[in-house]
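The structure under discussion appears below in the form of structure tokens.
Every protein chain but one is kept in place in this view of the complex.
As written, the chains take the letters A, B, C and D, and residue 1 is the first residue of each chain.
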Amino acid sequence: MNTHTRSIHRRQSSGVRVPAHVPIAERRRYIYSYSTVTRGTGRLMLMAGDQKIEHLNADFYGKGIHQDDSNPEHLFQIAHKGDVGCLATQHGLIAAYGMDYPDVPYLVKMNAKTDIVPTAQAEPLSKALCSLDDVIRLRQYGKLNIVGIGYTIYFGSEHESEMLAEAGKLIAAAHALGMIAVVWAYPRGKAVQQEKDAHLIAGVAGACASLGADFVKVNMPTEGAAALHEASQAAGRSGVVVSGGGTLGTKEFLQHTYDTIHLGGARGSATGRNIHQKSLTEAVAITKALSAIVYKNASVDSAHDLYTHSL
Amino acid sequence: MNTHTRSIHRRQSSGVRVPAHVPIAERRRYIYSYSTVTRGTGRLMLMAGDQKIEHLNADFYGKGIHQDDSNPEHLFQIAHKGDVGCLATQHGLIAAYGMDYPDVPYLVKMNAKTDIVPTAQAEPLSKALCSLDDVIRLRQYGKLNIVGIGYTIYFGSEHESEMLAEAGKLIAAAHALGMIAVVWAYPRGKAVQQEKDAHLIAGVAGACASLGADFVKVNMPTEGAAALHEASQAAGRSGVVVSGGGTLGTKEFLQHTYDTIHLGGARGSATGRNIHQKSLTEAVAITKALSAIVYKNASVDSAHDLYTHSL
Amino acid sequence: MNTHTRSIHRRQSSGVRVPAHVPIAERRRYIYSYSTVTRGTGRLMLMAGDQKIEHLNADFYGKGIHQDDSNPEHLFQIAHKGDVGCLATQHGLIAAYGMDYPDVPYLVKMNAKTDIVPTAQAEPLSKALCSLDDVIRLRQYGKLNIVGIGYTIYFGSEHESEMLAEAGKLIAAAHALGMIAVVWAYPRGKAVQQEKDAHLIAGVAGACASLGADFVKVNMPTEGAAALHEASQAAGRSGVVVSGGGTLGTKEFLQHTYDTIHLGGARGSATGRNIHQKSLTEAVAITKALSAIVYKNASVDSAHDLYTHSL
Amino acid sequence: MNTHTRSIHRRQSSGVRVPAHVPIAERRRYIYSYSTVTRGTGRLMLMAGDQKIEHLNADFYGKGIHQDDSNPEHLFQIAHKGDVGCLATQHGLIAAYGMDYPDVPYLVKMNAKTDIVPTAQAEPLSKALCSLDDVIRLRQYGKLNIVGIGYTIYFGSEHESEMLAEAGKLIAAAHALGMIAVVWAYPRGKAVQQEKDAHLIAGVAGACASLGADFVKVNMPTEGAAALHEASQAAGRSGVVVSGGGTLGTKEFLQHTYDTIHLGGARGSATGRNIHQKSLTEAVAITKALSAIVYKNASVDSAHDLYTHSL
Partner (left out) sequence: MNTHTRSIHRRQSSGVRVPAHVPIAERRRYIYSYSTVTRGTGRLMLMAGDQKIEHLNADFYGKGIHQDDSNPEHLFQIAHKGDVGCLATQHGLIAAYGMDYPDVPYLVKMNAKTDIVPTAQAEPLSKALCSLDDVIRLRQYGKLNIVGIGYTIYFGSEHESEMLAEAGKLIAAAHALGMIAVVWAYPRGKAVQQEKDAHLIAGVAGACASLGADFVKVNMPTEGAAALHEASQAAGRSGVVVSGGGTLGTKEFLQHTYDTIHLGGARGSATGRNIHQKSLTEAVAITKALSAIVYKNASVDSAHDLYTHSL
């Protein structure tokens, strides 16, 4: 890791590197945003709550899903009572619930699409659902703690260029407003044979670094956590975070997260369903265990102990 | 229903929750708009009068349709003499007739398409027919009571991303101007097999909540009114309202509305043809019966009595 | 016809209803524009001169067309010497010839397409050829009497949503600038089997009313003039005007126009080729006969007498 | 030719008709621009130098092309030493060479496409390569004599509406900035069977007049120069100019130009390859001969004498 002394002046005591295009007047806010979600560790524990558009109600209602999850407020209650770096969801939900949970750091997920149209029918395309002015209004009028934005890019879609263009511009503009930016980087489309190939994941992670993303959310490579290392390197100063572990048991899920960090070089975690499909009590417990691993370098065992004691 | 004490400051005595992105200066207007259409009940009785584009003249002229309905002014006369929460129609009709009926609360239906092109030929797409500046001019120069906007999203269309993006931005902007927003949420396109599947309807209701909609207009699930409950939960603080009941008799139609509310958890009704295809006298009577159910928790029998006495 | 007393304040002595979105400062101009083209009758005699793009030179040169028509100035000479409510043509011709004929009321036809690509090859799309700023410059710098705009919508085209959106916004903006708006409403595209079906024509007339059009130009229904009545009703306060009668003789053409008004409830006429394909003298005579029918309720016989005496 | 006395005030002593949308403050500049390229004759001698994008290097290098033409500066040297009404080329070349040849009147060719994709593969589309602000910067900062803009429309392409819209707006805006506008009007696309049919050419010439073009560049009709007369009439006050004569010898080429004017009613010429594919000396001589025909009504023989004496 190369760190020149000349960069110190912009990192100040916070240790946060401010991107070069952040206006002087917004540097302090950027450092605050970045520090809030990383707690000075350089790592991010992101709770993903954007699936109400992405997966409609399949992630919130049905077999194996606790009934607490049928109410959108569940996401906010977890983030409020639990321990999360930030809650990522759409602007509409933040507008409706945020002022009741003003302590939660929010990341506005800018774009989304449903999964009704299968990839085999049409190449995926997802566009921004609000403007940055709308985001700023949440911050300004709701006094909410809006720390950043999120954007999904479907790499390999025939509409890729449209998403790359919108993402790149939103990231630069978010930075200019003192916010961080996280990209959900998913290879998808008929040109993509292996969505979870480690080399491809490394490629899109590096591409997101080129777009200025502070963090890149990717899937776990088929080859396992160690294979993620290529992506962690390719992303450089952009941190790689990995999506949650499907239908794993809690301990296995914590191990999964631990491995992405300690074997794969990930700089945090990004978990949705493995948190919110549980009861409020259990979901809160999981966020505490995850945050212990991400922010405090806890072992899997000690994190799991924290989880069980929180139930 | 979780209500934190800290939210009280923005609900004031009205009991209305103001979305976080509403500017301070527009909160009072938002509360007024919301209160006007809900009458302090949290429920909405919306009279839908946007079919002159959606269905051309098929809903206004022909067998079984009263000849009063052939004149567009019929919509305004009903809203004026009857009892509606708001009349939803396009800006052009409001511009032409609104000043003669200044007592009616109007909701400007922003987008529309005709049904000439069948879904089998081309995926549905509907775009905004006017800007919010145009809406504001109706309010400002016509002194009209413009309380909100409406927008139709065809979930599952290959053009879904375009409508999601336009809807999300319009909703945030309408809130910023002190107006409410209602989404007409219809699954449609070749990827959609069962437009009225309860789980799918719940999904699009939740998606609209994520976009910030105050109310979501959906179809009655095939599975019946009780199955609507999933959608009512998924929409959270956004209220679900259900479209009218096709060719039902009046009492059956009132029962349908009652059931969506009391069995399905709907927060109101959204009715078009079952109102305006009747004579002015009968249409007015139906609005009174519907409003009794929606706003006054009337039973089906007492609402039907109100209807018959109004004839 | 329902007219509330409260509408009087905006109709003043003119009897013109001003759309609600017209700014106070532009109401007088709107009344002037509307009164100019209707001469206080509520009816419009529009001379259509936009075919140089729509039909290229086929309408201006060839067998059965007087050689006067080969010069674009012919359109302006007719409007100047004849008796027309307004001359509708593209901004370029008005810019070139208008200052030589400053007495003519002009309606700027905003969009146009050629007929080179057959509908069977590609769905029709027509986009605006100039902005409203460009229209205003004609009024401001040329001191021209620009009373309105026109726009063609191909209902049933797969590009319908694009034209609906552009039309709706231009109409609202034209009103905001004190001008009227006329929509040329043509069903066309592979989804349209019967372009001149009376029920379909009524549908698009009602749709244009929803967009705010002051007048809607439609084709004569296959079923005859009386069948137009459905459209006249559906359009409400928007007036229906009917395109010219193809290759009819003069008296038959005047009868056609008379019938659309007196049998079909049309509020005027919109004629192109039946005027300008004649010699200047004859064209002028036809405009006088048409205006007598439209504005003075002349009988076909007396209008035809006026025509023959004008030759 | 109808000329009303009231038009005199805007033609002043120059005899130039100013389009109605030209602001008062820019009328003098428009008259200057128009007079510069027409030299008070109403005719235009345009040297077309836009083929480096349209035809890539095929027009500048190869058998039968003088090696002088391999250097882009050749275009400027010809215009500087020769006798041209204006040199039409892209903004990039004018930015690079214009300040070395400040005496040349320039017409900025706004749009262009290459000919790599054959029409059989995709319908032609050409979009503006710079904005009018960019054009004005050439005038303002380079002190260049920018007299107008040019735009190519492929009539009959499925993308026709996009080009019509961009052209119409650019023409009005160019006029508003005191510049003239020339349209390159080419029928092309799979719907076009006979690109050089005289009736079709007349049609697109008339369409360009409707867009406000000062001059329209068309191909020579298959039927010969006399057949061009239909187009000259259809274009009205917009002047028709004809593209160069392919691989003709010099005298035949001059005869071709003479005929388009004296038989076909053209108002000038628009020549590219027949000028710049020659050596500088010969190219300069050709421009002098052409300008003699266009501006001085020279006979073919006297123009050819001028050519041979200039060698």
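Going forward, a contact is a pair of C-beta atoms (placed from the backbone, for glycine too) under 8 Å apart; a residue touches a chain by one contact, two chains touch by 3 or more.
A quick note: this is a predicted structure, and the numbers were derived from the prediction, not measured.
Chemist: Out of all the chains shown, which come into contact with the hidden one?
Modeler: Over the full assembly, the chain not pictured touches A, D.
Chemist: Who touches the missing chain here, D:R137, D:K251 or D:K296?
Modeler: If we include the chain that is not displayed, D:R137 is the one touching it.
Chemist: Residues of chain D in contact with the chain that isn't shown?
Modeler: Looking at chain D, the ones touching the missing chain are residues 50, 52-53, 55-58, 60-62, 70-73, 77, 89-102, 111-114, 116-118, 121-122, 125-131, 134, 137-138, 141-142, 144.
Chemist: For chain A, enumerate the residues touching the unshown chain of the complex.
Modeler: These residues of chain A touch the chain that is not shown: 2-4, 6-7, 10, 17, 19-24, 155-158, 160-162, 164-165, 167-169, 171-173, 175-176, 187, 189-192, 199-200, 202-204, 206-213, 230, 233-238.
In this text, only the chains that are shown with their structure count from here on.
Chemist: Please remove chain B from consideration and report which sets of chains remain connected through touching.
Modeler: A | C, D
Chemist: Nearest whole angstrom, what separates the Cα centre of chain A from the Cα centre of chain D?
Modeler: 56
Chemist: Note the residues in chain C that touch 2 or more other chains, in rising order.
Modeler: Expected reply: no residues.
Chemist: Line, ring, star, complete or other: which describes how these chains touch one another?
Modeler: line
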